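A single protein chain has been omitted; all remaining protein chains appear in their positions.
The block that comes next holds chain A.
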Amino acid sequence: MDNAWRTLQKGVLYGDTGGHLLQTAGQGTKRIMESPVVAVLILVLLSGQSVTGRVLKQIVEPRNYDYTKYHPLSEITAWMKQIETENPGVVSTTIYGKSYENRDIAFLKIGLNSAENKKAIWMDCGIHAREWISPAFCQYFVKEILHTYKTDAKVEEMLKNLDFYVTPVLNVDGYTYTWKDNTTRLWRKNRSPPSTATCNCTGIDLNRNYDAVWGTFGVSTNCCSILYPGPKANSEHETRAVVDFVGARSKDILCFLTIHSYGQMILFPYGHPHIKDPNHDELTAVVKNAGQAIKAVHGMDYIVGALAEALYPAGGTSMDWARLIGIPFSFTFELRDKGEHAFELPENQIQPTCEEAYEGARSIITYVHDKTFHNITTLPNAATTLMATMWTVLLTLCLSSASLL
């Protein structure tokens, strides 16, 4: 029934009058079915539902979501419901917090055979309101893994072993505000009201609000500043939503990815210039590899390194907080571009940006997955070291067997 309905919808929308119905109805009824009016009447009778209502719903809520356009929050929320409906048993949505203006903060949980204590990957987008390419990437990422897990054995394996928690828009109030008009497009912070009696500006920089060497570098105590970290760490609803959820599961979360723009970078902890991560060398190798994976797609160069060295010192970032509570792999992505369009990345760059960022994210996730589940820590360019080891072992075996025989 649904199939016939869909073909009729296509016919009505694209003007191919009843042609598709010919195949289902058979030659005998050809002449009758050629009349679209008759076809519509029949379907109305069979389904008992209004045709115009159904068709209008199709136009308003299209089945085929456009991943190459920027979407306002309402469309992203509808898309999340659609993804959940279309992928039962694989995708579920959870509201894990509320923003200051009382909007839902939600993630999509994606995984095969999801269990309570399954290992997981965390990805959040849109912590800074004006970085529109970031939510666009989260949506693309979700689409890509759901479209490929049935044909790509590696993706399927990773979905079996891992759950993905993807938050398409974390700073829901700020993001909504940037859609208001051209004077608000470049807003960065959330929309919390002034927090002190003496300072009269709105908003706190959510990526300075986490309890990770909070309030030290890369911040301003002036509440009007774009880098105002709040009156204290964890003061914001949006921050606490992440901290409460991720904090409770820190033993199971293997990798924390937070997506920003612009700058074309992949960064790892710490933002404090005098603290070095104990697995600094491993992280450097991982991001170098990810940078190469990105470059292979469209030739774009991403700078990789520790935040305090590659970009600027900054305290209170979510990436640093995740690392400090024990999540071993924590990264910040800065997507396109390098300043040419800055935050207003053209829509025609959404697709290529997402394609390359996907490969970068995938290379990191694959490394984390393989290290955890297969104990493999070699990266593609480290294969030469492995080969050298293998040949040494074989040579030893050969020599020892020669002496035995």
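Everything below uses one rule, namely that contacts are C-beta pairs under 8 Å (C-beta built on N, C-alpha and C of every residue); 3 or more make two chains touch, one makes a residue touch a chain; residues count from 1.
The working rule: contacts and distances are computed from a predicted model.
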Q: Choose one: "Alkyl transferase", "Cystatin LXN-type domain-containing protein", "Urease accessory protein F" or "BPL/LPL catalytic domain-containing protein". The correct choice is the protein name in UniProt for the chain not shown.
A: "Cystatin LXN-type domain-containing protein"
(Q) Going by the contact rule already stated, which one of A:Asp66, A:Glu86, A:Asp244 or A:Glu309 would touch the omitted chain in the full complex? (A) A:Glu309
Q) With respect to the chain omitted from the figure, which of A:Ile127, A:Val219 or A:Ala241 is a touching residue? A) A:Val219
(Q) Among A:Ala78, A:Leu112 or A:Leu227, which one touches the chain that has been omitted from the display? (A) A:Leu227
Q: Decide which residue listed in A:Lys160, A:Arg185 or A:His280 touches the omitted chain of the complex.
A: A:Arg185
Q) Touching the left-out chain: which of A:Glu156, A:Asp277 or A:Glu344? A) A:Glu344
Q: Provide the residue numbers of chain A that touch the chain removed from this figure.
A: 69-70, 178-179, 182, 185-186, 188, 205, 217-222, 224-227, 263, 288, 291-292, 295, 301-305, 309-312, 338-349, 378, 380-381, 383, 386-387, 390-391, 393-394, 397-398, 401-402, 405
